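Below are the structure tokens for one structure; questions will follow.
Removed: one protein chain of the complex. Kept in place: all other protein chains.
Labels run A, B, C, D and E following the written order; every chain starts at residue 1.
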Amino acid sequence: MNVEPRKATDSLVVMTELVLPNDTNLFGNLMGGRLMYWMDIAAALAAGKHCNAPVVTASVDNISFEAPIKLGNVVHIEAKVTRAFNSSMEVHLNVWGEDYTHQYKYKSNEAYYTFVALDPNRKPRQVPPVIIETEEENKLYEGALRRRQIRLILGGKMKPNDAAELKALFVKD
Amino acid sequence: MNVEPRKATDSLVVMTELVLPNDTNLFGNLMGGRLMYWMDIAAALAAGKHCNAPVVTASVDNISFEAPIKLGNVVHIEAKVTRAFNSSMEVHLNVWGEDYTHQYKYKSNEAYYTFVALDPNRKPRQVPPVIIETEEENKLYEGALRRRQIRLILGGKMKPNDAAELKALFVKD
Amino acid sequence: MNVEPRKATDSLVVMTELVLPNDTNLFGNLMGGRLMYWMDIAAALAAGKHCNAPVVTASVDNISFEAPIKLGNVVHIEAKVTRAFNSSMEVHLNVWGEDYTHQYKYKSNEAYYTFVALDPNRKPRQVPPVIIETEEENKLYEGALRRRQIRLILGGKMKPNDAAELKALFVKD
Amino acid sequence: MNVEPRKATDSLVVMTELVLPNDTNLFGNLMGGRLMYWMDIAAALAAGKHCNAPVVTASVDNISFEAPIKLGNVVHIEAKVTRAFNSSMEVHLNVWGEDYTHQYKYKSNEAYYTFVALDPNRKPRQVPPVIIETEEENKLYEGALRRRQIRLILGGKMKPNDAAELKALFVKD
Amino acid sequence: MNVEPRKATDSLVVMTELVLPNDTNLFGNLMGGRLMYWMDIAAALAAGKHCNAPVVTASVDNISFEAPIKLGNVVHIEAKVTRAFNSSMEVHLNVWGEDYTHQYKYKSNEAYYTFVALDPNRKPRQVPPVIIETEEENKLYEGALRRRQIRLILGGKMKPNDAAELKALFVKD
Partner (left out) sequence: MNVEPRKATDSLVVMTELVLPNDTNLFGNLMGGRLMYWMDIAAALAAGKHCNAPVVTASVDNISFEAPIKLGNVVHIEAKVTRAFNSSMEVHLNVWGEDYTHQYKYKSNEAYYTFVALDPNRKPRQVPPVIIETEEENKLYEGALRRRQIRLILGGKMKPNDAAELKALFVKD
């Protein structure tokens, strides 16, 4: 079991897809559910790359939809681990659409997924801590703790008062 | 444009699916991404039923994974609108797995999706307010405001200090 | 092996689907084959719910197409066991299309499928008889015998003269 | 509009498919619904070949399941028009499974589908009568009338007493 | 292990498909990748029929695209073994599109795939030689050797100078 700390950047997964007719909704744009399916795979690959073990989806914490991706456009998905908590890893995803003909690229989505690593008996197993190298990675690392506290509060597994970092946002601000 | 208030219960959508080999991950359980795809459709149908207009996914606020659904088991998805905010609606989803042979039914997921209603020019349009009838619906209605504040803060569209209802959780507790 | 009689209504399965571009034929309507695929799953679930055992399709006795379901419309499928014969169960299905935007719901299909329950050695096993509670259920229960006779005659497993109930339709009428 | 009579044999469509993992049920055999989807396409092609016009599924009159087709086996589907009635055509299908490794071919299904031909305004249009050449084709041609009477009686569009050919089966036998 | 020579014609596989919306590219024509998927199955079936053993794709030597197949048109694929080399078989494919409404059939593709037969330990196993009966088959049989030499040279497994039959094309011409 390798739990030596590993760089966030080593977990980066780049996925490229094309929006085909069977991926679209009635407006001719990429269906939300189809994109979530692709993001789930990209994020699971990033988590698996970080811990070298099988992983399963534990939660989706937030997916924002900023602009629809059109039929015939290219979908760029980038997934990278932000922080590890014992046996779980938070993965951050950025999604862009691109129209090659008009050479126009636009941000479409951002999301946070959480995965748990499993041992051969399908029990949670320890994962490597994440080494941070850039300011962007540090901001995601810091936020991961607050997002985890929101998740635990929403799931009834933590009292708001115990979520020190999250609470600080409201009291200090 | 019909914006007369409508009962939450009138938006209820019940979806039943069977987990087939092509829906499973390497553990023989329903893939997270495949379930998110079904939930997106069920939730969009509930939102569309509430406002009688085309809707698009605006955000996924939280999806929890409590127990995996096994190959050959039945997936029950229930989606219902919890609250409306001008042109957007929050939809709450409950998901259960069921094994008919062993007559065993288990809770697997819970989620919150947000949709926006569009007019024929694809601009956001007003949606009907939600009428609450049960205590359960009231709890979801109350929570919707706090979840919206979390979403706006995470998206950088609100300052924590302005999220009065959310802040109250931390200060009063 | 539980073969206590069970209520028809306990086997009810409700399925909701959305007609997406990849489900349509060249007229922009739901393809017949795609609908049969969904109905097969809904009907198998109703049969499995009735007998709590794995089931396989034994025959499709009749599927009528009354109105096409359009792209973007919702598909409602209801499946319920009508009658049991030793190891087989007839399932009746009703299908409706619905256009949420125009608040218009219409009957599209009706069908009868037959399933056989299997034991762990994949041999047919006894299934519970069906308890009838409504006049509608009784009509379906009565008809099931005649539909079975038609099926056996078409399959060369019964002589028309031995199909007493079916024969009565022609001789008495 | 070409309604010159055409030979049944000219409408023959041969379809060959391979049973892949995503086509199977929990027993590792071809799912009933997946086969119905393929049969619907094969039958529609046979009907379209006969009348050179777009066609839509009008009813499925009977599908028998004699033996399951296993994962990795080949599916052979043959579809041929049996008889025309104004704007509708009955199509007969035979399905075989084949295991190339063991050089074993077996009958699995037989079915009758009915299609309606449409004109450019999507109204039913006249189709060519069918020319019969073999005894097998004649038997199917004769039976088509009785199957149509069963269909009309089941659909409430004909009284049993008016179904002369069908009635004869019971009275004469 | 049956390695008695077998006729090329006995390996013929005929596949018929319909171009549906989810098979098309942005021009409303059959996507190249979707056609390659169907051709791979048709060719694998022809190879499996020839050797009665499981086969895996070893290479695709050439696929030409002469005319696009339109949405709603029929795809006819014919696959036949041209020649055997120890454990490998070359398969030749012809593809036509057909528009039933306008009774217009056109050649769209031609391709050569190579498959290897495997024994139960997944090692290559001997396959039967091919018996040639027509001039067309003979031309394909002759060409197979040259195409194999091109493949081996491109793969760095043969020096151009050792490809006698291929070399003759350039030196004699």
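A few remarks follow.
Everything below uses one rule, namely that contacts are C-beta pairs under 8 Å (C-beta built on N, C-alpha and C of every residue); 3 or more make two chains touch, one makes a residue touch a chain.
Just so we're clear, the structure is a prediction, and the values are computed from it rather than from any experiment.
Note on the chain not shown: across the whole complex it touches A, B, D, E.
Touch with the hidden chain on the side of chain E covers residues 25-27, 29, 31-34, 36-41, 44, 54, 56-65, 68, 111, 118, 122, 147, 150-151, 153-155, 159-161, 163, 166-167, 169-171, 173. In the full complex, chain D touches the hidden chain at residues 20-22, 71-72.
On the side of chain A, the interface with the absent chain consists of residues 13-18, 41-42, 44-45, 48-49, 52-54, 74, 100-103, using the contact rule stated above.
By our rule, only the chains that are shown with their structure count from here on.
Matching residue numbers shows that D-E is the pair in C-D, D-E or C-E whose interface repeats B-C, with more than half of the contact pairs in common. Between the Cα centres of chain A and chain D there is a gap of 50 Å.
In chain E, the positions touching at least two other chains are 21-22.
In this structure, the chains touch in the following pairs: A-B, A-C, A-E, B-C, B-D, C-D, C-E, D-E.
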